[in-house]
Structure formats: structure tokens, C-alpha cells
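Just below is one structure, and these are the notes that go with it.
Only one protein chain is missing from this complex, and each of the others stays in its spot.
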Amino acid sequence: MVVGDVSTGTEVAVVGAGPGGYVAAIRAGQLGLDVTLVEKDAYGGTCLNYGCIPSKAMITATDVAHDAGDAEEMGVYADPEVDVGEMVEWKDSVVDQLTGGVEKLCKANGVNLIEGRAEFAGNDKLRVVHGGDGQGSETITYEHCIVATGSKPIEVPGFEFDGEHVIDSRQALAMEEYPESMVVVGAGYIGMEISTVLAKLGVDVTVVEMLDEALVGYEDDLTRPVKQRAEELGIDFEFGLAADSWEESGDGVVLTAEDEDGETTDFETEKVLVAVGRQPVTDTLNLDAVGLEPNDDGRLATDDQARTDAENVFAIGDVAPGPMLAHKASKEGEVAAEVVAGEPAALDYQAVPAAVFTDPEIATVGLTADAAEEQGFEPAVGKFPFNASGRALTTGESDGFVRVVADEESGFILGAQIVGPEASELIAELALAVEMGATLEDVASTIHTHPTLAEAVKEASEHALGHAIHTLNR
Amino acid sequence: MSENLTLVQAVRDGLRDEMAEDDDVLVMGEDVGKNGGVFRATEGLYDEFGGERVIDTPLAESGIIGTAIGMAAYGLKPVPEIQFSGFMYPGFDQIVSHMARLRTRSRGRYTCPMVLRAPMGGGIRAPEHHSESKEAFYVHEAGLKVAMPSTPHDAKGMLISAIRSPDPVIFLEPKKIYRAFREEVPDDTYEVPLGEAAVRREGTDVSVFTWGAMTRPTIEAAKNLDGEIDVEVVDLRTLSPLDIDTVVESFKKTGRAAIVHEAPQTAGVGAEVTATIQEEALLYQEAPVERITGFDVPFPLAALEDYYLPEPERIESGIRDAFDF
Partner (left out) sequence: MPREFKLPDVGEGVAEGEIVSWLVSEGDTVTEDQPVAEVETDKAVVEVPSPVNGTVKQIHFDAGDVVPVGDVIVTFDVEGETAEPAEETADAESEPADEAESESKSATSKAESRTFAPPSVRRLARELGVDLDSVEGTGPSGRVTEGDVRAAAEGGESEATDASTEPAETTQTTQAAEPSTQPAATGRQEAAGRDRTLAAPATRGLARELGVNIDDVPAVEQRDGEAFVTAEAVQQYAEGGQAAQAGATGGAARQYAEGGETTEPYRGIRRTIGKQMAESKYTAPHVTHHDTAPIDALVETRAKLKERAAEKDVKLTYMPFVMKAIVAALQEFPILNSELREEDEEIAIKQDYNVGIAVATDAGLMVPVVKHVDQKSMLQVASEVNELAQKARDRSISREEMQGGTFTVTNFGAIGGEYATPIINYPETAIMGLGAIDERPVAEDGEVRAAMTLPLSLSIDHRVIDGAEAAAFTNRVMDYLTEPELLLLE
């Protein structure tokens, strides 16, 4: 029994050990700051434990299974057997390896780790409530605080997650047994990625989407190949329908969806996955204690140094404005740590790349041609289809293209969109180009290894300049 | 090699290192063994050194201290812990009647090489009796040394010096700052001599003498006064014997002094420092010595302790008074 509350003093308190928080903590430690990282659940946050990593692991595993059974063209005949339980176990081992790695890296950089849920207890003070054991709570006094509490799936009214009939993405990726059928509410990237995984595992998937298209926000010519392939995999799309209610029925459920005219459609299915988006987590923080309030969209307003309105409190990742992407959170984490350490850091990146790990993958960075025009540029656009790429043909994956958008007059690359094999990897080169202020000339005149998919990037740039070699110039 | 440790971790480190070095060193007290100490000051020692050298005692302060005196008289080097300094009072007789006098009573045939450790002071929202700051009682008893480190580095070094001292030391640890900050602490053993004050901040206008948990708010007050008053902050570290030379040297430089301690004002150690200053450096004195201290009341309930403990604003005000006189 300890009487009294001996508070722990620290220079930087980081709340949340996801890709925003743990990166901020490690960077702060590197810069010589005394840093304390508080995490209530697992190191690595949603990304490592329930999101990015598990989903990519499952995507890869299911791809392997699917591709193996679909390679007759290449003279490979197989009918793979999938033990989902083992697949999930393997996925878990990957996650464990990574979260263990995060812990080690933190400790190696002098980060003090505290387990518990943190909330503000007044200016410069956090109260950390320890879970389970009845260990009570402790107080941390900080000089700076970085809030990185991330986001959680949006719960649709009437579709509260029960882990059995109505599940979220996290639960979907943890299933050791897959149902025969599933309705996926929401055709955003999470819905689409998981649908693809499910479909490749043989689940009968119906995607119910309120809007008229899947992956709204990406240009049509990017989403078209994805939708096509999804349909080929047996995924049914129902657009313009909003999930309204559900009720148990036998072993499964009946989901009722409504269109804009009020007409309903029923879907019989075993489980419902709701993936309509994510909302920032701020209600656990007791923000009142530091005089902060979230915006209408639930985010904490920040400036270009990730500072909130409260002196010495920073917000990064999904709780801060901007795309809810792990790499954006990491960048903000690095910047926040550097700002605390007195370095002239700022969030002045030119573009955040994004990737959708569907089949085929989509990846974008910077401006589309339309956006470029709106901003007053005269866009020069170059496009190179993968079916003209030697390497793409050798992989059997030749749907899609690379498109590069540049400023006609100066040649500065403003953005790029890719759909096709390894889009998520290929986008990196173009993200660098946008960030560096590279021109089409710069990319086009750089020798790219042959035969690689990356050559498509070079060719697309040349195409914009009017002298692509492996495709016809307009 | 060194590590960033908090004050309580540094105490633990010092205990561990001395126990490893000298088999006669042992630890005893309530909850120190299997529980590793309520503040984790003795964490892991039981596992490393066993129950013969890390002893869980009953709840009996007089017994704890008396037993330790006996051990010390016969050649061991006990380091008893009293869980909160406010609980030293049941053992007060043992301390002043025997611990302090063994050497003189026996004309040196028996000595008392023990270190009585106790967390002291307020600032942790504790109930009655758990926030005492009565170092003056022990400073007043000849035959006792009284140490109060304010940093992790000093905590380990001074504890090692205390353990190695052939005479009894009351080692008071300001629990408010047990975990308040980390500092580089060498892995190996080193001594920070008792009886030596440390100038934490140099200045020319006013000398502020302080110790324990009050050192940090005093330094903060000095920083706030930067540009207005050039404040010298001296952390006494040991209250008995007092480092008169450092105190006087500082006072002769500035001619003005303030003293900050959380103990109540009347007959606090601040009074002793004031008397010493005027004895040794009267002609240099340009203003009365300002005492910024706890009030002459029992330590208040948790909700009011922020009003009781000197904080930077009150300390600044006192320093200004000394400067403006």
C-alpha cells in the first residue's frame, strides 16, 4: 500500500504508442529529451496490432493462396488448402515481432514506458489509470505533451459492434474461422481491402455502399480495374444503399438497407462487417483539464508545428487534421519531437502519398490533373499503361497504368496516380519527386533499371514530355 | 558508464552497490524486503541478497531503530528504513538517547555506524503524519549527522558516504521529488561527501540557501528573476554539519540572504543559518535574512498543502524583499 501520490516528472509525455506516438517518443529520445510513453493497450497501436500490419499480412497470405491456384497460364497447377487459423497465427506472430521491436526501440532510445490510460489532470499533469490489476493510478508531470490517441471505427447507429454478428475491421482480421457469407458495409479502402481478402478465402461477399461508387475520392480510371477484379472474384456491389438495421435470423442475420428514396433491400448473410470510416479518439483524454476542445470533426486543431491551442500540448496522427494515414502520423510525430527539442521543424511537406492494397493496388500522391488546373497550373499529363511494361507482363499482372501530372511550363511534377502491380511501392519515387520539386526532365532522364515496373514511372514522365519510347505519344 | 535514474532509483542503486561491496551492510524496515519498499527504494534487494540482509520488520519504529543500534554497536552497518519520517517519533528516544550518544557515552569503545533512511516532506497529497519535515530535531542533537540530498546523483553519492561513515547519519529523502526528474548517475560507487553544500546557481545580488524538495522551486524562482535580480542558490545538502564556509563565502559576496525550507519557520534550520550568517559576516550584511518557509502549523491536509509549501512566487517575493531592503 502506497500512501500518497509521488508524481513522475518528465520532459515529454506521449499519449498513445501507435505509429504517431512511438515515432515521436523515439525521436524525442534521440534528441536527448526525457520522454515517457503511455499506452493503454499494445505498442504499435491500431496500425501494428489491428490495422495496417494484420491486413497486409492477410492480404499477402490470401494473395499467395489465390495466385497459386490461379497460375495455370504459367503452367502452375495447384489447389491450395488454407488453414485460416494458422494464417491468423502467422499474422499474429508478425504483429508480435513488430510490437516487440517497437518496445525494444523505445527502451533503446531511453523512452520510459508506462502502461495505462492517460487523461489530463490539469495543466502539465496527466493521470494514468492502470488497468485490471487494481494498481490504481499515477501522476505524470510533463513539460510537453504529445497526444497520439489515434482513431476507432465509426459505429453506425443500430449496428453496434457485438463481435459476433456485427464486427469491425479489427475483429474481421482476427477471425479464426471465416463465415460463408458476409455483408461489408462501406466500400472505402478498409471495406475493399477486407472484401478482397474474404473473397479470396472463398467468402461470399456483398459490399453495401451508400455512395454511388467504390473508393470515392479516387479517380474513376483508378477504381475501375479494382472494381472489375473484385467482381471477378465474386464480390457483389450494391451502391446507393445505406445500412439501416439488422436482425438475427437463424445462423446469421438479415440486414436491411435503404436507398435515398426510402426503398429497402434485405440481405441475408452470416456476419456484417461495418467499415464506414474512423473517428478520432479524444473523449478519454479529459481535454477540459487543459482547456482544449475537439473540432466538429472530432479532431484537435493544430498549426504547422503540430501544436494545439493549449500551450505545450501537441496533437499528431488521426486526432490531428489531415488524412488518417500512419505515415502522416509518423511524420507529425517526428516533427513534434523536433519542435519540442527546439529544432526548426515544421509540417511543410508537399504531399502525402496514399495507397489502397486492393487487387490491383492503387496509389496516389499530390495533385490530380483536375486539381492542378484548379490551382492555376496548366497540367502536362503523361500516362503509361502496364500492358506496355515488359516486367508487368512477366508477372502476369498488367492491368493498370502510371500517370504523372506536372506543370506544363516549368515541368515540376505535381502529382501521380498509379493503379496496378506494386502501386504502393512505385509511388515512393513520385512522392520524392513531388517533395524535391523535381521536374519531368529529372525523372525522365534518370536511368531506371530494366526490367522493372518502375520503368513505367520514367515512361509516364517521358510521355508527359512527348517523347515516351514504349508507348505512343499523343 | 552511467544511467539516467530518478532519486529513488539512485537510492536503491546506492544501497545495492554498498551491499554488494560490504557484507556488513544490511537493510531493514517495514515492507522493504519482499515488497521491495513502498516507494520501491529497496526493489530487488531481497532477491539479490536474501532475507538475512534485507529484513522485513514488524510495524515498530522504536524496535527497528533500537535493533539497528545494537547491530551497529557490534560491528554491522545497518541501514534501517522508517517508512515515513513522521514515524521516527516513536523511535525518537532511541535516536537521541542512544544512537547519538553511543560514542561519547563509551568514550569511543562503541560507535554507531548506521544510516537511518526515511522519506520526508510534503507534496504528495498524503494524509496526516506522512509529510513531516522535522530535520531540525536531529540537527539539534549533537552526535548525529543529518543529510538531505536533492538530486539523484547526490542521493547515491551521499548515501554511500553515509554508509561508510563510522558515525550515525539521519538520511532524509524528499519524497516529492523521488521521481520528479532523471539525472545521469554513474554505475559504479562514488562518494559525495557529507557536510558539503553545493552552489546550484551563481549570482551576485542575493544568496538563497535551501535544501531538499525546495531546491527546484528555488532555482525556478531564481530563473524567473533573471535580469532583475542576480540570485545565487546554494543547496546545503547536509544540515548537520552545516557547510559554514560555503554559506559565509556566498553571503560575503552578496550581503543579502534568503532561506527556503518547507519545515515550519520557528526554530527551523533556517534560524541556525541566519544566526551563523550574522556571527560570521555581520559587517557584510545589508538586509535582514528573509526566511521563506512552511508555516507554524501542523502540516495541512492534502487539499491545502499547495498553500503551505513555498512555491516559486512566494520565494521570488522573499528574494525581492531581501534585495530591495
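Residue numbering begins at 1 within each chain, and the chains themselves are lettered A and B in the order written.
We adopt the following convention: a contact is a pair of C-beta atoms (placed from the backbone, for glycine too) under 8 Å apart; a residue touches a chain by one contact, two chains touch by 3 or more.
In this text the structure is predicted, and so the values were computed from the model without any measurement.
Screening A:260, A:296 or A:409 for touch with the missing chain picks out A:409. Of A:93, A:228 or A:375, it is A:375 that touches the chain left out of the display.
Mapped onto subunit A, the footprint of the missing chain covers residues 344-346, 348-349, 375-378, 407, 409-412, 435-437, 439, 441-442.
Taking the complete complex into account, residues 255, 282-286 of subunit B touch the chain not shown.
Throughout what follows, only the chains that are shown with their structure count from here on.
Inter-chain centre distance (subunit A to subunit B, centres taken as mean C-alpha positions): 53 Å. Across the complex, subunit A is touched by residues 4, 6, 8, 38-39, 84, 124-127, 130-131, 175-182 of subunit B. For subunit A in complex with subunit B, the touching residues are 1-9, 34, 110, 141.
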